Structure formats: structure tokens, C-alpha cells
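Structure in C-alpha cells, see below.
With one protein chain withheld, the remaining protein chains of the complex are depicted in position.
Every chain is named by a letter (A and B) in the order it is written, and numbering of its residues begins at 1.
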Amino acid sequence: MSKALNEGLRRALEDDPKVLIMGEDVGRLGGVFRVTDGLQKDFGEQRVFNTPLAESGIVGTAVGLALRGYRPVCEIQFDGFVYPAYDQIVSQVAKIHYRSHGRVRLPIVIRIPYGGGIGAVEHHSESPEAYFVHTPGLKVVTCSNPVDAYWMIQQAIRSDDPVIFFEPKSRYWEKAEVDTAATLEQAYPLFASRVVRRVPADRPAQATLIAYGPTVRTALQAAQVAADEGRELEVIDLRSLSPLDLAPVYDSVRRTGRAIVVHEAVRTGGLGAEIASRVTEECFYSLEAPVLRVTGFDIPYPPARLEEEFLPTLDRVLEAVDRAEKW
Amino acid sequence: MTRMREFALPDLGEGLTEGEIIKWLVAEGDMVELNQPIVEVETAKAAVEIPAKWAGRVVRIHHPEGATVLVGTPIIVIDTQPDAGDPEPGADGDSTASSVASGSPSTGAGESAGAERISVLVGYGPRTEAPARRRRVAEQPTVESATPAPSTLDGPAPAASASPAAPSGPATPSGPPLAKPPVRKLARELGVDLRTVIGTGPGGTITRDDVYAAARAASQPELSTGPEFSTDVAPRPSTVAVFGPNREHRIPVRGVRKLIAQNMVASAFTAPHVTEFLTVDVTRSMRALARLREHPDWQGVRLSPLLFVAKAVLLAIRRHPMVNSTWSAETDEIIVKEYVNLGIAAATPRGLIVPNIKDAGRLSLRELADALNALVAAAKEGRTAPADMTGGTFTITNIGVFGIDAGTPILPPGEAAILAFGAVRPTPWVHKGKVRVRDVTTLALSFDHRIIDGELGSLFLRDVGAFLSDPEATLLAWG
Partner (left out) sequence: MLDGQAAPHGGALDPPTAPASAGHETGDSEFVQLLTPEGKRLTHPEYDVEFTDEELRGLYRDMVVVRRLDAEGTALQRQGELALWASLLGQEAAQVGSGRALRPQDMVFPSYREHGVLYCRGIDPIKPFGLFRGVEHGGLDPHEYKFNLYTIVVGAQALHATGYAMGVALDGKVGGDDGEAVIAYFGDGASAQGDVNEAFVWASVFQAPVVFFCQNNQYAISTPVERQTRRPLVHRAAGFGFPGVRVDGNDVLACYAVTRRALDEARHGQGPCLIEACTYRMAAHTTSDDPTRYRSASEVEAWQARDPILRLRRYLADAGLADDAFFAEVDAEAARQAVDLRERVLAMPDPAPLEMFDHVYAGGSPDLAAQREDFARYLAGFAPESGHGAETTGGGPRR
């Protein structure tokens, strides 16, 4: 996925001279996850540059650059370091289009590696997406696999709205075939969810798993094991967290009667609650069980030795499916 | 422009609700210019001077120095056209805002604004009236896709709005059944398969009443033993199966159904079943039943041939107790029981249940009738107690309600014999040497051949037939 993002950024830089890449260590180092590897060499220091170590500065100056007509792609080095920039993001980036009555557009992309499962120290494994989904004026997306990564980063850069682009760092080294010959216009829409495991209509399906980012793989693995046990689960990758595209989720839940949301982020106030509320409202007459959530616990992210207990696993997902069936 | 302008105390600092008038800088009758300071007011945040909003002559000052007034209270009236002659009578003080009670005490300033919302710019001023709700007109009919019925959603769905989905009457379910969670729970408890129920709720959703109706409908025909019991019962379609797009309908086997099946298999393939048939002229029983119905002691009691069959069985068991027994494989014993827990087989949507009447052999005919009726009623309503469904020793199954003559019933596990009796039909019969039309039925007795041999089974069956063909004489003969 890291390479897919790199290629996607490269395409974006080629397609539009106004695209800039800015962040800490994105230049010669190529980013701590190598996502911007080689880009400064090929596109120059004016367009791909290291910033001072100042997250608020990164986003604040990006606002000015965007006002000037550029399309800045900011990198926040780690999820836990986005908070100094949070004020610029929610008070300015999110609101300027609204404040200016539509006269000012801020086509800023803020890339943030997020999520855990990499054995890191404190502040390097956060899942802060809810803070941004809760902010009108921002669009929030997350890729779960290299193919999506390649296309979604380009689409986000093309968007005239500010986009918070969450990259699951535990999946940076996942590999997949990406057809780079296709065009952006042919790509799957940015703000759409996708059914990544569909159960044929002539077979019964027991539950719908709803996931995004790093937990999509977990959900797919859980579904694989469930199939071996004789239970068929549908899996949906949300991809877009704001706006949410839940129509495929509703269709699936109307069929299965059971929905389980899986996310690494903390449970209380997490996106699972929002999705549960909407699914309940839209699919009330179809529900065999309440919408369940498999999430991180309501604790600060634990030390790495405990993170596998904290993060949703295949077993926890299947346990939730078991519970859902007993209702 | 309105001539008399009334100025109300504004919110001077983002959410203030009142102010105290410190000093008037003008008096009634003075001429003032636009923005000329006219009053000093102290609020919780600051002491401020308020400039005149209009030029003209001060006509009225409403509140004296020292008064505390609520935001939104009119405090001064300015005549903006002082050269235009005397103001109209009664125009004084009632211009743009609602009427003001002049000279009212300062603390009552709020009420003078009347029930109407007080006009202020920022903050909403004090509320002086009781909370009330704005009047709503009838809900616009939700015709288009804005609020779709739950079963027809498409695209990133609009949020479900406050108004429910358009009522569209019962619809044949085209997908999984729609029912809210409490209704699903009810259906499970009553043994109703939602897939077989047609919903009459909005958008084809299944309501509680739909579930109750399905439960009642399912249990009624099988246990109809009253006047409805007749050979004229019309063939009717059984409950609807809903086929999927591949034209198949899959029903998971779970719970009670599964258990029943298991028991049936256990019974069928453990006890060697033999069935014997006897066709009987039951005209006398039918006539006796009719006479009972007229009897004053039996008024209001539901009577059906099942009662006589039950009585016949009970009397026959007394004469052939071996029929009321159990083959105990664990102990290599046949356990013959003196007590007769008489089971009546009932087919319900939950499956076959066989509630039994405990110690039926000791009941009088009347007691037996009551017990049967109670059993039937309970089964119809789905409230048969679990205790009533265990411990049976002999079972009667009424297949006559289906208009069927005879069958080869399967023994309930643990029982040695089961009697099926069929429809009572007017049939040509040889009666006293002549061919007459008589009420005729067929009895079928299946029995466990390990316990009951052909002779015993035959004797038992003949006794039952004997009672039914002449109940009064048989009763007298058997004592």
C-alpha cells in the first residue's frame, strides 16, 4: 500500500502542477513510511518539501497556500501528532468554505497514518477519525488495501473539499495488483462504500460485518473462518467515513438481520455508535438482533505488548456473530 | 415610516437578560438627534450609554431611574415626525411593538409585553409566557421516495424522518419478513414462522395482531372438535410458502420442530409398529351425543365425538391394561401403568403437540368432557403448560377433522398404543339385515408389537368399537 500511495501521489503531481506535498521528513527521507519516497527528487524541492516541526503550521500554511490556488497534500507524521493541528483543521480548514459562503475553496488533503498493530510506543497507534467525522465541512476517507489506496489518494487530491485521508499503517506493507493503466474516471467513487464479500442471493447470509481501514482484513478473515463453519457473512468496507455511504449496508442488513461494526477506535463515541443508530433506524423491521460493535476498549491505547488484546481480532468478531445469533 | 417608534432594551452583551436604568440623559418633550446618548444602563457586564435610534421628540419614558427592566422591554417612545401635528388619540405608546402598560412597576415590566415573543436582537430575551408549541398542520403525505417504505430503500438513503413510512396496506413479502424486534420475539414464543405471515402494517410489516392471528388460525382447524367437526370440512390451502428467486423455500430446522422430528424418528425406528383397522357404525354414539346436548345437566358444555372415543379408550384400557404401558429398554421391563394420562394429538404451527389429561381413567364423563375442552382451548391459544405435555401413556389422534378416514399413526415415544379415528361419514351399512345410511367411522390402532400382540391389539380395538357402536349397552355390560 505504501508504494500504491507513492504511485498515486506521483500521478497527482504529474497531472496538476499546483499539487504540493508538504510535511515532516517527506523530502529526501521520503517519509517515515516511504510513502513520498523519490518524489522530491523527481518533482523538486518547491513542490515536495520538508516543513518545520510544527503541525499547526503545516495545516495553517496549507490554508494560505490553498487560498493562493495550490492543492497542498499535507502529511501528519503519526495519528497521535495531529492534535496540535486540530484547531487549524476544525476552526479553519473545515469552516472556511462555509464562512466564505462558498467563495473560498480549500482543496487540501491531510494524510494521516493511523491505527495500531505495529508494536509502536505511545501516540503512534491512535484512531482519531471520530473527531474529524464529527466536524462538518471535512470529508474523511480511509483505504483498506493497495488498490483503493492508489485511486483514492488521487481522487482526494482532485476533490475541491478538504479531505482527511487516513492510511492504516498496519497495512502499509500489504501487497496487491494495481492496474495503473485505468483512468481516474473509471475508478470506484471516492465517497462510496463497497461490498467486499458478497454472499450470493440464493444462499442465506447470517450477518453483515461493517469495517473500514485496518479492520477490513480482520473482517474478511473472520468471514472466511465462518464460512468453513457453515455460516455466511457479508463484509462491507465503508471507505468513506464522512459522508457515510450506508445504502449497501442497509441492503445487506435487510437480508441478514444482523449487523456488526468493527473498528480499532475506542468504543464510546466511535463511529460504530453512529452506524448502529442509522442501521437501527433504517432497518428496524429487519433486525433479528441489535447492532453490535467490536472495537477498542475505552482506554488509552495500551502498551504494545497488550495491543493484540485491545485490537479487534477474528475471534472477537466471530464471538460477536455468535452473540448476534442467539438473540 | 411609522411615526411613533418605541425602543426596547436590547441585549447589550451576548446573552444578557436585563439591565438597570441608571440615568436618563433626556426628558419627555426633549428633541433628540440620531445616536445622541439618551440613557445610561448597567448590565451584568458593563455600564453603557445607549444612543437614540431615531431623531425626533421624546414622547414617553416608560421606566424611571433605578428600575430594572428585562431585555426586550420598551423603555422610550420617540415621535419621529414631531412637526406633523398632534398624534392621533390612543396612538401614544402603541406603535411597532405590542401594547405597553405605561407606568407599570418596574418588576412587572416583563408581563407588559404580553404573551408574544419579545423582539430582541441577540439572545432571546426573557421568556414571559408559558412554554407552548407552534401549531402544526397535517403532515404532508409522504408520497415520493423521500420516506420510502422500509422494504424499498435505494441509494444513500435519506434519514428516516419523523413521519412513518407511507401506509400502503398489506403487501406480499418479497424478501425477508419485516417485523420489529418485539414482534419477532412474540412470533418465536407463539411458534409462528414469520415467513408465512402476511403483514398488514405499513409497507407490509408484520404487526403483533398479524402474529396473533396467525397463531390462532394455525391452531384452530386441527383441534376443531365442536360442531365444526364434520365430514364437510372443506379442503383449504395450507399456509403460504414464500419462494425465493431460485423458486425454493428453505426452512431452517430448529428448536421444537427439530426435537419433534428426533422423537418421531426415535419412536418410529425403535418400536415395531403394527396398525389394525376397524370400521364401526357409530350412529348410536352420535344419537347419544345429541341427547346429552339436550340434557339440562350438560347445557353449555361443548360435546363432540372425541369425548366418546376417549371414554371408549379409557374403558377398554381397564379391560386390557397392557395397552397402557411402556417398553423400558434400560431396565428390560414393560411398565404397565394403572393411571391413564390420555394424550390428544394436536397439530399446531409449532409442530405436533400432545397435551395429556392426567389420570383420565378416574374422571367422570362430565369431568372428562371438561378436561378435554380445557385441553383443546389451551392448545388453540398456545398456552399449554409444559407439564401437560409430558408423561402421556396413551394417545388419541383425530384425523377426522381433516376429512380423512384412517391412517397409520406413529407412537409417541414411551407409549405402547395410539388410536386414530377418522371422519364420521354417512355411509351405506347393513343394519338389521337391511342396507341403511348410518354414521360410520374407521378406527386405526397402531401399537408397539413388542408389548402388544395381534390378539391383544384386536381385542382392545374391538372393545373400543363396541362402545362406540352401542355406548349405553356396552356401559351396562361392562359395569
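The rule is short, and it goes like this: contacts are C-beta pairs under 8 Å (C-beta built on N, C-alpha and C of every residue); 3 or more make two chains touch, one makes a residue touch a chain.
Not measured: the values here are computed from a predicted model.
Trainee: Quick one: which shown chains sit in contact with the chain that's not drawn?
Mentor: A, B
Trainee: Where the complex has a chain not shown, which of A:Glu7, A:Asp25, A:Asp161 or A:Glu325 is the residue touching it?
Mentor: A:Asp161
Trainee: Looking beyond the chains shown, say which of A:Pro243, A:Gly269 or A:Pro300 touches the absent one.
Mentor: A:Pro243
Trainee: Tell me which residue among B:Val26, B:Ile50 or B:Leu278 touches the hidden chain in the full complex.
Mentor: B:Ile50
Trainee: Could you tell me which of A:Thr61, A:Gln221 or A:Thr313 touches the chain that is not displayed?
Mentor: Checking each option in A:Thr61, A:Gln221 or A:Thr313, the one touching the absent chain turns out to be A:Thr61.
Trainee: Could you pull out which residues of chain B are in touch with the chain that's been left out?
Mentor: Residues of chain B in contact with the hidden chain: 7-8, 10-14, 34-35, 45-51, 53, 96, 117, 119-122, 124, 134-137, 139-140, 146, 155-159, 161-163.
Trainee: By the contact definition given up top, give the residues of chain A that touch the hidden chain.
Mentor: 20, 46, 51-52, 54, 56-57, 59-70, 72, 84, 87-88, 91-92, 95-105, 136-137, 139, 159-161, 242-245
Here is the rule we use: only the chains that are shown with their structure count from here on.
Trainee: Need the CA-centroid distance for the pair chain A / chain B, whole Å please.
Mentor: 44
Trainee: In the complex, go through chain A and note every residue touching chain B.
Mentor: Against chain B, chain A makes touches at 201-202, 204, 243-247, 250-251, 254-255, 257, 278, 281-288, 290.
Trainee: Which residues, counting only chain B, touch chain A once they are in their complex?
Mentor: 150-151, 153-157, 159-160, 175-176, 178-181, 184, 203, 205, 244-246, 248, 250
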